[in-house]
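To start, the structure under review is shown below, and the notes come after it.
What you see is the complex with one protein chain gone and the rest in place.
Right, subunit A next:
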Amino acid sequence: MQLIREQFPILHQDINGHPLIYLDSAATSQKPRSVIDAVKRYYEWDNANVHRGVHTLGSRATDAYEGAREKVAKFIHAASTQEIIFTRGTTASLNLVASSYARAVCGEGDEIVITPMEHHANLIPWQQVVKATGATLKYIPMQPDGTITIEDVEKTITNRTKIVSVTHVSNVLGTINPIKEITAIAHRHGAVMVVDGAQSAPHMKVDVQDLDCDFYAFSGHKMCAPTGIGVLYGKKALLESMEPIEFGGEMIDHVDLTDATWKELPWKFEGGTPIIAGAVGLGAAIDFLTEIGLDVIEEHEHKLSAYAYDRLLTLDDITIYGPVQNRSGLVTFNLGDVHPHDVATVLDTKGVAVRAGHHCCQPLMRWLNVSSTARASFYLYNTEEDVDRLVDALKQTGEFFGHAIG
């Protein structure tokens, strides 16, 4: 693990007089040297616009951009690069499905099915579709431990369901949802399955053909790539049936004074100069992660998460949210009456970076009956010592506030 840590330059600094312990990778991951270098090299040697330059740099940039698409297709085992749309991130990917596909197929009486654990990015786009089309938004209920059961999925999805959209891994609870099973149920009812993969693609092997989902959305920045680049995977037949939502350069085939036709997939959804350097960085991140092995990363985080869960439970007054077993690499908690903001500030003075707030999940916070929580999230560069530092800092937080308040 030390070898992996060494490849992340940002981790080797002191924060407030303590070595940085970065436990906020579910918000955004840090970047390895190889990704930073790939983006730098692209700008220093290859930078040009894509798909139009006759000159050498133009074809180098195009090769780099399209080469990244091939890496993404392989990374999630898509059948073709035509099924890989580059976007700004998971939010943009989900909005593309909502604005193009959902608005075209949903009408009065139709249903869109989601869960109460969705990130705002997999909730608000559907709320907007429902408002515009007269469809209804339905929720698969959650068990007290923040999981969903197949029985409830069966009960919620009906023949009026047009779209089922579920997060693969909850960014708050750490719940890993049974996507393959939910997809099978959705398909039986003629609905399409959308997966928010923001918290799964970085951390586990994802095979979109095995899951059989129709759309899968994820972000580069949570998986060692730069911000501003993301992916929408969609099955070819569905993407072909959809209209673009952004119009302009890059995405057109033939243009005359009154009308235009679109390029073939995937470019019809990529209007304007794309995020070329971001895609190059994403390609480098995929190389980095696959060289280590997604199974190795998953195993490492699984162990770390279990270790953190057990260590945190030794603290007085701790509440940990989400399932006990089969959880992803994060732990969301509250420490007695101490507000998560205060927890995060105290931890920051000890060099420990955690997230505090509602994690873009306000309905889920209400379900948990809290206004906010603190969250420590792990990635391949975190260690058991990081967890120990977190636990020590939390102990001191409890003592400080117990003393200051009591």
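The rule is short, and it goes like this: contacts are C-beta pairs under 8 Å (C-beta built on N, C-alpha and C of every residue); 3 or more make two chains touch, one makes a residue touch a chain; residues count from 1.
Operating definition for what follows: contacts and distances are computed from a predicted model.
Asker: Considering the UniProt annotation of the chain absent from this complex, which name among "Xanthine dehydrogenase family protein subunit M", "Zinc-dependent sulfurtransferase SufU", "Cytochrome c biogenesis protein ResB" or "M67 family metallopeptidase" applies?
Answerer: Looking only at the record, the undisplayed chain corresponds to "Zinc-dependent sulfurtransferase SufU".
Asker: Quick one: which of A:Q128, A:T349 or A:T383 touches the chain that's been left out?
Answerer: A:T349
Asker: So that we can see where the missing chain sits, which residues of subunit A does it touch?
Answerer: 16-17, 339-342, 345-346, 349, 356-358, 362, 365, 371-372, 400, 404-405
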